[in-house]
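Got a structure here, written out as structure tokens. Questions coming.
All protein chains of the complex are present and in place, except for one that has been dropped.
A, B, C, D and E label the chains in the order they appear, each numbered from 1.
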Amino acid sequence: MSEFETTLPSTRQVQTLIVEKTEVELKLVTDDLLVGKIRWQDDYCICLNDHYDQPTIVWRQAIVYLKPKP
Amino acid sequence: MSEFETTLPSTRQVQTLIVEKTEVELKLVTDDLLVGKIRWQDDYCICLNDHYDQPTIVWRQAIVYLKPKP
Amino acid sequence: MSEFETTLPSTRQVQTLIVEKTEVELKLVTDDLLVGKIRWQDDYCICLNDHYDQPTIVWRQAIVYLKPKP
Amino acid sequence: MSEFETTLPSTRQVQTLIVEKTEVELKLVTDDLLVGKIRWQDDYCICLNDHYDQPTIVWRQAIVYLKPKP
Amino acid sequence: MSEFETTLPSTRQVQTLIVEKTEVELKLVTDDLLVGKIRWQDDYCICLNDHYDQPTIVWRQAIVYLKPKP
Partner (left out) sequence: MSEFETTLPSTRQVQTLIVEKTEVELKLVTDDLLVGKIRWQDDYCICLNDHYDQPTIVWRQAIVYLKPKP
């Protein structure tokens, strides 16, 4: 992952959410709201696992916002 | 935040809104209207805290407009 | 504003609209139609003030068209 | 207009439509369908004049298709 | 068409569809479904001719999918 800018606050926050296995809400341009835990991120995608541990690979271009569950 | 262009008017205005803790409205491509105070910004995202101080990480690509509350 | 390409027709037209304080309609991807006077522009945004002189910072990515009021 | 790629087929076709003052339909991402004659184009925008010769500056990012009226 | 990447599978497939005059369906972000034969492509656009041989210049940014008619 050579060019992946890991020093940016947003990237680091996502990294923290991965490590701490925080449940998040991911709002998408289609108005879908996915709920789950982030497993990995790269330049183009964020992978979210749902309650059944099934992965969904979300394209970053389609993300509107990310909200850690309080 | 090496490549972040902090000299642009729009970036500086957001920076001022952060420092002055101004309440803002953020209109998104999904037609959602978020209300809160901006906590930080980077190349890809703007983080908005709501009235309960819960953060929402908004992707810049999804922002339509930003309006400081008068 | 080092990289801002001020020689392009579209940029110069917006610049003229700023100087002449022309009222414009700004159609956005959310189908919103903002009306006001453009105050400034940069690489990412166009700032529009409404009739009460309240600013709205519009992201360029969300602009569909701009129409000077005849 | 230094970097504007005038050798591309799409750019040249638009240029021909400008010169021949062909009436066109411009479909936009908001589902709006503008009708008029193209007056100029640059890297970011295409300017369309309607039947009353009023200009509308359309951002390229918002264009879905262009159809010359037969 | 100097920078046009003609070695990519997707570009070559479109090129084949042009040469073989295959009828295709083109789904757009506005949910429009255009039907016709592709006449040319460049970096920004794909030109589709309908049953009356009328051209529609479609911006690539607005394309969702392309489906050759079986």
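Keep this in mind: a residue touches a chain if its C-beta (ideal position, glycine included) is under 8 Å from a C-beta of that chain, and two chains touch if they have at least 3 such contacts.
None of these values were measured; they are calculated from a predicted model.
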What subunit A residues would touch the chain not displayed?
1-2, 28-30, 32, 34, 40, 42-45, 47, 52, 54-59, 61-62
In the full complex, which residues of subunit E touch the absent chain?
5, 7-11, 13, 27, 29, 31, 60-61, 63-68, 70
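The rule is simple: only the chains that are shown with their structure count from here on.
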Cα centre of subunit B to Cα centre of subunit E, whole Å, reads 38
When centres are defined as mean Cα positions, the distance from subunit A to subunit E in whole Å is 33
Two or more partner chains touched - positions in subunit C
29, 61
